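What follows is a single structure, written as structure tokens, with notes after it.
With one protein chain held back, the other chains of the complex are shown just where they sit.
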Amino acid sequence: MFHLLQTNVTQTVSDASSAGSYFPVGIQLLFVVGMIGFLMVVTHLLGPKRHTSDKLQTFSSGIESHGDARQPMAIKYFLVAILFVLFDVEVIFFYPYAVNFRGLGWSGFWAVLMFVAFFLCGFIYIIKKGALDWED
Amino acid sequence: MNALIFSAVSGVIMMFSSFLLNNKNSVRVLAHVLLLATIIANIFELRGISFFHIDTRGMLEFDRFALLFTLVANVCTFAFFLLSSRDLEKIGNHYSDYFSLLFFILAGIVVSSSFKSLLMLFLGIEILSIPLYILTGSDKRNLKSNEASLKYFLMGSFSTGLMLMGIALIYGATGTFQTGITVAEKVPVLLITGMMLLLFSMSFKVSAAPFHFWTPDVYDGAPTVVTSFMATVVKAAGFIAFMRLFAEEFGSIRPEWKLLVGIVAAVTLFIGNITAVFQQSVKRMLAYSSISQAGFMMLAIYSLSNDAKEGLILYAAAYSLATIGIFAVLVRMKDYTFEGFNGFAKQQPFLAGILVVFLLSLAGIPLTAGFLSKFYMLKATIDGGSLALAIFAVLMAAVSVYYYFRLIQSMYFKTGNATISGTTTGFKYTLAALAGITILLGIFPNLLTNWLYF
């Protein structure tokens, strides 16, 4: 089963572009998560607990809360979010291109240019349609 | 490649047409012109003249089969535009955007009918499906349309997930996305599993039983104009992709799936026809009829011979033209039930006559294209070695005659006041031309199938 694992972490620590170079990051991640978990557990154990009905109320700047927080929200947020995801994915494609910018030469440039041109069409379309206008 | 680039660029042009043209009529004319240009470009490529020389690195192969089907799909779409583009207006405000989505679907059809790599199959099917989810839900104020769209989207993305899983397993087994694998004596289990998953997801896309559950609700809930497109051109494209996949990728392991596909075909024929008998709404009846016609098209995948290839193209053309014609009339009817057609022949004898031609073609009565395409399928099935399946298919076709004739009966032999609105002379002549093509293909199928060879 382990032939799926491509690299041996301990052997390739010196190589900058291998999984092994993530080892310090991993240790830091572990440390951060451990620290947060530790602090949360400790405050939970050490702090005093006095629950009153006023304290357990949802905090809304001193104003008495009423109604349900689960209101269906406007579709506009969703529209913006979905357009964000689309352009996010477009940007992701630039990273591999940027790394290989020299090696790919003009053919790569035209390929990316065409892709961006398509996206630019989409962008102009969105602006013209007023999909990002908040007030309508 | 011509058709792909033309339809993609047409889609982009249609996106911007609403800013440049403020008149709905000119938007419609523009869409017609662009589609006509796409058809002409495709004919050029079919004649060996390609405008673009792009190295696809073996991902796409525009062979005659793919090109001919692209032509059929484009021409059927053109017929759909001529007949129903005015009705697209009534769905909502984004008139030009509907056209651009339709053009993107056409681009997806080109990709999914000419793929040589499983990656392209996935992309093609996705490009074809996503605009359809949107068009299904484009009637935003109609709750039924919303429900249909959500249902279609959830089910469709689930089946796409299955397809991706299958492709991943096949990649795991063979190490390549390219179709046309050769397997050793012992077929790897991963390959079989992947093949099964692809079979399921493709059956879903073409609504073959037992993966057909979404079809009636979605076809019923979607705006009728959209149903007319998705039940015909898109479904046929699904079958072309299905056939290409199983002929090229899994052709070498045919014994593994032949029985399964045979069972799917038989079940589809049975469920589609038997359930269609009980429908009261013509729209729902057509939805089930599309399932039963899908059963017949499954026979082509079962047999995978040259006859089956020719037959599938002919079937796609015959079925699409007839169904588009019936839907074009149905959109204009006030009442979608069978009773709504009572006495239709008295009021509109010309239209009723044309409808009869389409219904006869769907039922597979001789002298229509529907008969010959069914004949091709049955011949291929018998050559493929299953007489029993062919006999069962004939029996089921006999059942289908019942519900198609029921519509003819209510048009001619029942009294009532069927109401239809907005029938112009141009509409009537276009329908008559479609009926003419249906009969012409029924007598000279070579007009179409010869394109495969010359």
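Think of it as A and B in the order they're written, each chain with its own count starting at 1.
Keep this in mind: a contact is a pair of C-beta atoms (placed from the backbone, for glycine too) under 8 Å apart; a residue touches a chain by one contact, two chains touch by 3 or more.
One rule holds in what follows: contacts and distances are computed from a predicted model.
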{"item": "Protein name, per the UniProt record, of whichever chain is missing from view (\"Iron(III) transport system permease protein\", \"Enoyl-CoA hydratase/isomerase family protein\", \"NADH-quinone oxidoreductase subunit J\" or \"ABC-2 family transporter protein\")", "value": "\"NADH-quinone oxidoreductase subunit J\""}
{"item": "For the chain not depicted, the shown chains it touches", "value": "A, B"}
{"item": "Options B:3, B:88, B:111 or B:148, residue touching the unrepresented chain", "value": "B:111"}
{"item": "Sole residue of B:130, B:282 or B:396 that reaches the chain not shown, by the stated touch rule", "value": "B:130"}
{"item": "Residue among B:37, B:192 or B:382 that touches the chain left out of view", "value": "B:192"}
{"item": "Sites on chain B contacted by the missing partner chain, in the whole complex", "value": "4, 8, 11-12, 15, 54, 56-57, 59-60, 92-94, 97-98, 100-101, 104, 107-108, 111, 117, 119-120, 123, 126-127, 130-131, 133-134, 137-138, 140, 169, 171-173, 175, 188-190, 192-193, 196"}
{"item": "Interface with the undisplayed chain - residues on chain A", "value": "1-10, 17-19, 22, 68, 70-73, 75-79, 81-86, 88-90, 92-93, 95-97, 99-100, 103-104, 107-108, 111-112, 114-115, 118-119, 121-122, 125-126, 129-131, 136"}
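Operating definition for what follows: only the chains that are shown with their structure count from here on.
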{"item": "Intercentroid distance (Cα basis), chain B paired with chain A, Å", "value": "40"}
{"item": "Parts of chain A lying in touch with chain B, wherever the complex brings them together", "value": "118, 121-122, 124-125, 128"}
{"item": "In the complex, chain B residues that touch chain A", "value": "12, 15-16, 19"}
